[in-house]
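Yeah, one chain of the complex is gone here, protein chain that is, but the others are all in their spots.
Here the chain labels run A, B, C, D, E, F, G, H and I in written order, and each chain numbers its own residues starting at 1.
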Amino acid sequence: MNREDVTDLIIEAKVKKGIKWADVATRVGLSKEWVTAACLGQMTLTPEQAATIGDIFDLPDEARLWLQEVPYKGSLPTSVPTDPLIYRFYELISVYGTTFKALIHEEFGDGIMSAIDFKMDLQREPNPAGDRVSITMSGKFLPYKTY
Amino acid sequence: MNREDVTDLIIEAKVKKGIKWADVATRVGLSKEWVTAACLGQMTLTPEQAATIGDIFDLPDEARLWLQEVPYKGSLPTSVPTDPLIYRFYELISVYGTTFKALIHEEFGDGIMSAIDFKMDLQREPNPAGDRVSITMSGKFLPYKTY
Amino acid sequence: MNREDVTDLIIEAKVKKGIKWADVATRVGLSKEWVTAACLGQMTLTPEQAATIGDIFDLPDEARLWLQEVPYKGSLPTSVPTDPLIYRFYELISVYGTTFKALIHEEFGDGIMSAIDFKMDLQREPNPAGDRVSITMSGKFLPYKTY
Amino acid sequence: MNREDVTDLIIEAKVKKGIKWADVATRVGLSKEWVTAACLGQMTLTPEQAATIGDIFDLPDEARLWLQEVPYKGSLPTSVPTDPLIYRFYELISVYGTTFKALIHEEFGDGIMSAIDFKMDLQREPNPAGDRVSITMSGKFLPYKTY
Amino acid sequence: MNREDVTDLIIEAKVKKGIKWADVATRVGLSKEWVTAACLGQMTLTPEQAATIGDIFDLPDEARLWLQEVPYKGSLPTSVPTDPLIYRFYELISVYGTTFKALIHEEFGDGIMSAIDFKMDLQREPNPAGDRVSITMSGKFLPYKTY
Amino acid sequence: MNREDVTDLIIEAKVKKGIKWADVATRVGLSKEWVTAACLGQMTLTPEQAATIGDIFDLPDEARLWLQEVPYKGSLPTSVPTDPLIYRFYELISVYGTTFKALIHEEFGDGIMSAIDFKMDLQREPNPAGDRVSITMSGKFLPYKTY
Amino acid sequence: MNREDVTDLIIEAKVKKGIKWADVATRVGLSKEWVTAACLGQMTLTPEQAATIGDIFDLPDEARLWLQEVPYKGSLPTSVPTDPLIYRFYELISVYGTTFKALIHEEFGDGIMSAIDFKMDLQREPNPAGDRVSITMSGKFLPYKTY
Amino acid sequence: MNREDVTDLIIEAKVKKGIKWADVATRVGLSKEWVTAACLGQMTLTPEQAATIGDIFDLPDEARLWLQEVPYKGSLPTSVPTDPLIYRFYELISVYGTTFKALIHEEFGDGIMSAIDFKMDLQREPNPAGDRVSITMSGKFLPYKTY
Amino acid sequence: MNREDVTDLIIEAKVKKGIKWADVATRVGLSKEWVTAACLGQMTLTPEQAATIGDIFDLPDEARLWLQEVPYKGSLPTSVPTDPLIYRFYELISVYGTTFKALIHEEFGDGIMSAIDFKMDLQREPNPAGDRVSITMSGKFLPYKTY
Partner (left out) sequence: MNREDVTDLIIEAKVKKGIKWADVATRVGLSKEWVTAACLGQMTLTPEQAATIGDIFDLPDEARLWLQEVPYKGSLPTSVPTDPLIYRFYELISVYGTTFKALIHEEFGDGIMSAIDFKMDLQREPNPAGDRVSITMSGKFLPYKTY
């Protein structure tokens, strides 16, 4: 058994039992964004969190240990994603990548937005012209330092 | 002359004159995100917008016509970006791509977040532990339809 | 079991039983294009549709649940397809891609043809010089908006 | 001078003079799809067609000769296109490629739809929910032969 | 079971029983080139051909059905082949590709040699300086048409 | 000046003067296949051949020296060719590559068909159903030796 | 002129004048590692630093402005480096990558070593068996946070 | 069983038993960097080392033999790593690669830092602003020789 | 069972029994270079050689038949090898490739060194400064012929 097997067990249980990510997040007591990423093999759980997830998805003991190991991250099978939903995010980087760069540097100087000290909130935004997906990302600005 | 030459002219003028993107946006009367993307060769301008941009950056007449042509979009030289700031966004998709997918489908069903009917706002978020970059994206949800 | 296993079960049953996609579509009550794509793991079914498909192909209960999950889309094993029939479509994009772009922008301005709000009809076109494949695609035009 | 230089000359003249592809097609007396592809370096012109194109875009004599040479075809800079409009067509192949294959083989047996004995018509389809792009493709079916 | 499994069954049986492709072709009554390609998963057989192949290689019933399905074609694991014999053919295209193109266009105008309406004959050519492989390919010329 | 510049000079002169490859071959006194490949930068000429080619295409003295240098071979810009005519040859290798291998090994044992001690003849094959391209390749078989 | 042109100007001046990186660093008053990276187009200089660099390498005024712009980072032409010295570092990641990961996680938990809040010192380490290259890297550990 | 299976056995045992790499290193009597790399399939063990490792992780006899075989090295699934921790090292090469090259050549002349005659030490560096990862690498300089 | 399975069986037996390649070569009566390549799935054996190999490694009958089949050659999992020993050879081609080409053409004219009519000898070369690997390659020169 490895961490990818655990992800498969979780997804199979989710399909069979009709579990919702939002409910998993409520039981774990954290945001749905972080909890889903953890279940999909991208984050590391504490023993308590692993026990909760293990109970929700009926995972065997070994799987609960794996959830506490730091995974090899990266959730996509190809460097350019083929799934249309995920591709749209890749397209945003392709089209807006230099814009992100230009505006962040204008505001902050040389550095990056952290993808580690980072949080995210994904919401439905009701709109008469069709509801919208609203995503707010917040990452610490890390300046390049001279030395 | 082609559209990439126009982008080069704009960037050279910006460096020489010390122009700020935020000021360009104010003069054009639109968000700094859209205006910067347009100046970097990703969006199409109206004749009035092109005239304003042309005046700010002292562009020749032919360049102003090119700004009104729809560009071949895509602003990055490689499929996996090498620039650390832009890479962090790519990493977010690599790590959170399946999470975006899982949560959007749980909330909306099968479909995508539009990258066309889309807007974005990038702000500095003051924080005593270090200021943060805050990005809010809003894209219309487009459901797959049966037929 | 995962969604790809379900696709394999469907194709095996189709080969063994000699089922036709057009007949599956008739029983589901939708177009053959959408129904075939769904069976091949690219679309999401309602519980009723999944039940019909499950009966036609003798699928186990778990498979019927998987048909109601949004799949990770993308049906081809390589980024440039090797199958001659599918490659011809890729070649059309390679040869005509900039033509599509030029003509759609001339008619509609900057934006895209939706691949989500999209439908397709594939017909045999009798012709004395050899029958032809006729494909009509219709996708909503989505304009880029300024903000 | 080579064929790509001629394409550049045509596009530059088009931008400067505000020429429309549809008008070029009318003057050449063929469909706008074929004529645009030819101007963009994908098709071969007769001497008369080259003369008409040459007059419309004020091309030098050498350029008119190049228009009569068979070009090295392929109009896109990367194997997976970055431009959102063109990518949507690539996505259709990624999502629907095996569907195209399944349905054409069910109707015609083993073979391909020709991308050479092929024609295409691109139209605006008015629609109260937003106008649509309608593309009709017609290619001769070519069966694999035994020997 | 899928078509690749059938190819594996055929090759295993061939190795165990010492069957020759030329003899298979004689029993099927077609050229050795076409029959070998079909056995290797690239062509589609009629029920009679499938029965003959099935008898020769002792295939189970399901395998005989798979032989009648149109396969996803493409027989090589990498886009640049590593096997020296097959690489030599790739090298010929790399070195002579533009020569093929120049000479066929000089003789026929714009168009292609069909790889579908195509036949091939591979023979040993005795030669005192070392026998030679002689391959004759014949494909219908398909002209690009204007429309 | 380098060898690619010489190829460009030859092609430009050919377009401007309307020279035919078959006529060049006649004047050089070799096959049109070898002579075209040499002009396109894939083969090495003797001083006499270089002088003839230089006269036909009005090449400067330095170019005639370059024609006598062994070129860096490989005439295509991408590893999978985009030009439809050349792609068809690539497709033949993709579909028939394992067939070539199986039949040559059955006839000759382990080894390859030389792409160096190789000749080729390309002819128009008249046919009431549409003329055909006929290509005969002949390469020495080179057996792997034990040692 | 763009940032890469400035890098070329600096390298040309360095070759012509025989300037040493260590001396440049001394005059700028920072480490040789940071200063060399900045001169090679990977870091952003203050106006004072740019003036010093500009004087050392006789750069024109526009180049001094470019040195103060945040560059598009990434100094290598291919994703797997071909230069033997640089490849050895890539090889260390290939061989030791999972070791870095295992040991850092064992010591710190889930997170990364920052490549932004990072410094480096490269020294010659005298050794009778042959001098050694000694590199000390120090990067802040950034833990993944739950939210 | 192959070497990768042995790596999997080691990792599974480590997760189940809660073994630490630092403790394994202590028992083997070598650095934690080398021992971890060896356990992860990148180094070759002596019979005594293999026996110790085998006892720690309860490996079967065949696995202990595999640990003494030289492995096919390379521990990452893609040429550009997706895991954020490992990517940061790749980014350092991308950003600083030419700097490493410039400084090492300035100090030592043409040659490389050996990745074979190499050692490494990874430590936690306490720091009030957040602890740091400190890595010291030491590799023998190998000069290119003339001959 | 396929040829790769046979290679796996051979390597497993070699590890378990502690067999040496040099001894296998002695028993087969050929060079260790050719015999090792054959055991690793790159060469084709005669029935007698296959019997000897089969006895040494205790192979089942079917495996002995597979050893007499011509394999699909190519022994490495990626186009740029990750293993440091094998990479060094790739690096030699990257650094010295154009040198090989220049010197062989200067000596022999246009053509290649055969990789088929080829033999190789690998020896330890004692040296007080550290033993050396000495490899002598000998391949027939094959000239390009005109026709």
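We adopt the following convention: a residue touches a chain if its C-beta (ideal position, glycine included) is under 8 Å from a C-beta of that chain, and two chains touch if they have at least 3 such contacts.
In this text, all values refer to a predicted model and were calculated from it rather than measured experimentally.
**Q** Out of G:P84, G:G111 or G:G139, which residue would touch the omitted chain in the full complex?
**A** Answer from the full complex: G:P84 touches the omitted chain.
**Q** For the chain that got dropped from the picture, name the residues of chain I it touches.
**A** 20-22, 32-33, 36-37, 40, 42, 73-76, 79-81, 83-86, 88-108, 111-115, 118, 120, 122, 124-125, 127, 129-142
**Q** Which residues does chain H use to touch the chain missing from this display?
**A** Chain H touches the missing chain through residues 30-31, 33-34, 43-44, 70, 72, 98, 101, 105, 109-112, 114, 116-120, 142-147.
**Q** In the complete complex, which positions of chain G touch the hidden chain?
**A** Given the touch definition above, chain G has residues 8, 11-12, 15-16, 77-78, 80, 82-85 touching the missing chain.
By definition in this document, only the chains that are shown with their structure count from here on.
**Q** Could you tell me the least number of steps, going only between chains that touch, from chain C to chain F?
**A** Between chain C and chain F, the shortest chain-hopping route counts 1.
**Q** For chain C versus chain D, what separation do you get between their C-alpha means, in angstrom?
**A** Going by mean C-alpha positions, chain C sits 23 Å from chain D.
**Q** Which residues of chain C are in contact with two or more other chains?
**A** Residues 33, 72-74, 76, 79-80, 82-84, 91, 94-95, 98, 101, 105, 111-112, 114-116, 118, 120, 142.
**Q** When you check every pair of chains, which ones turn out to touch?
**A** Chain pairs that touch: A-B, A-C, A-D, A-G, A-H, B-C, B-D, B-G, B-H, C-D, C-E, C-F, D-E, D-F, E-F, E-I, F-I, G-H, G-I, H-I.
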